[in-house]
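With one protein chain held back, the other chains of the complex are shown just where they sit.
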Amino acid sequence: MGKTIRFGVSLNSDLLDQFDALCEEKSYPNRSEAIRDLIRGVLVEREQQLGGKDLAAVLTLVYDHHFSDLTQRLMEAQHDSHDVILTTMHVHLDHHNCLEVLILKGAGDTIKRLADKLIATKGVKHGKLTLTTTGQGIA
Amino acid sequence: MGKTIRFGVSLNSDLLDQFDALCEEKSYPNRSEAIRDLIRGVLVEREQQLGGKDLAAVLTLVYDHHFSDLTQRLMEAQHDSHDVILTTMHVHLDHHNCLEVLILKGAGDTIKRLADKLIATKGVKHGKLTLTTTGQGIA
Amino acid sequence: MGKTIRFGVSLNSDLLDQFDALCEEKSYPNRSEAIRDLIRGVLVEREQQLGGKDLAAVLTLVYDHHFSDLTQRLMEAQHDSHDVILTTMHVHLDHHNCLEVLILKGAGDTIKRLADKLIATKGVKHGKLTLTTTGQGIA
Partner (left out) sequence: MGKTIRFGVSLNSDLLDQFDALCEEKSYPNRSEAIRDLIRGVLVEREQQLGGKDLAAVLTLVYDHHFSDLTQRLMEAQHDSHDVILTTMHVHLDHHNCLEVLILKGAGDTIKRLADKLIATKGVKHGKLTLTTTGQGIA
């Protein structure tokens, strides 16, 4: 892994004042960390567009477990794709509603297909796939 | 909770053919479930814009646990907000990289502030807040 | 173009009540039009992901025309891509700020590359590419 280096950015002072205010609002310890986050953000976005590298992802599902044999169907669909599902976690939101989180790792296409399938399952109220990075190559 | 009712939608047959193809591609069991998902999607989005109701949310963090006292700092920041963090799950992606998922429930503003703070922590490579619904009122 | 047909959707009445309220809030003349819009929305999104078909797009740029030779540089970059730029429109927002809109039509990749280039031009304060559809094949 590379060493830390320092470079200069020139900027209008009004713009910098506004950025500093936003950094404070978002609890950044300093300006550099905020800029590193912006940079890592566009790199991760690019990584996701390009494909080719494994992605990490989180699938969030909200459903009513009383719904017919939904729990069973979700379980079976997940086992069919056990190789890209690292782990899952389940929260009982109330008497009816469950929130389930799946941590996924694999090719972007495979992950998206699995997410589509689980979200499409009858009884799932809301589903969202959040793509992130495996962190490899992102310093 | 209301009973199931049925209503008619009129549509150009070309549009319907394309929609049916997309439903099949996304593994929907039938057209009604796909339309229910579209409807629930805009309702959940609206719920998030309006505020006022508790939201459920998932925060995804990727970080290098070798980074100075990062684990400790994340732990402390989380305990300061333990009332909106239902649970967390941690995956060791490789020797360096961790993926941590926090399930949150509470007022939208509180959740966003906490997410901002954790994402801004030095050493966190990537963070994303995914807003979803508690499922209450979404049939 | 296909003829209009009618099909039934079954739905929980609570969900339908909420959807009707949202349709009214968004000024939809009726439920069918709102559902057609949801369906066209996902089809257009899919069209953009798949590539292969020409897209229509709108590029929005905000810049300060006092900035060195910015107007000249934007003009030249646009002429280099005149084949995908159908037309442009310019508004003088105030003494300094201009809003320029370019209507683009062509392959997704070409459009994105041109947008990247214009947004990256020094002096452009904000730029956003909005992908839409040529309307062909969307009934």
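Should a chain be cited, it is by its letter among A, B and C, assigned in written order, with residues numbered from 1 in that chain.
Just so it is clear, a residue touches a chain if its C-beta (ideal position, glycine included) is under 8 Å from a C-beta of that chain, and two chains touch if they have at least 3 such contacts.
Since the model is a prediction, treat every value here as computed from it, not as a measurement.
J.: Would you mind listing the shown chains in contact with the chain that isn't displayed?
T.: Computed over the complete complex, the missing chain touches A, C.
J.: In the full complex, which residues of chain A touch the absent chain?
T.: Where chain A meets the chain not shown: residues 1-19, 22, 31-32, 35-36, 38-40, 42-43, 46, 137-139.
J.: Name, in rising order, the residues on chain C that touch the hidden chain in the full complex.
T.: Where chain C meets the chain not shown: residues 25-29, 33-34, 37, 40-41, 44, 56, 58, 60, 62-64, 86-87, 89, 91, 93-94, 96-99, 101, 103, 105, 116-117, 119-122, 124-126, 128, 130, 132-136, 138-139.
Note that only the chains that are shown with their structure count from here on.
J.: Determine the shape of the graph in which chains are vertices and touching pairs are edges (line, ring, star, complete, other).
T.: The chain contacts form an open line.
J.: For the identical-sequence pair chain B and chain C, what's the CA-based rotation angle in degrees, nearest 5?
T.: Chain B sits rotated relative to chain C by 180 degrees.
J.: Could you work out how far the Cα centre of chain A sits from that of chain B, in whole Å?
T.: Result: the chain centres lie 9 Å from each other.
J.: Could you state the distance in Å from the CA-based centre of chain A to that of chain C?
T.: Measuring from centre to centre gives 26 Å for this pair.
J.: Please set out, as single numbers or ranges, the residues of chain B touching at least two other chains.
T.: If we look for residues of chain B contacting two or more partner chains, we find 40, 138-139.
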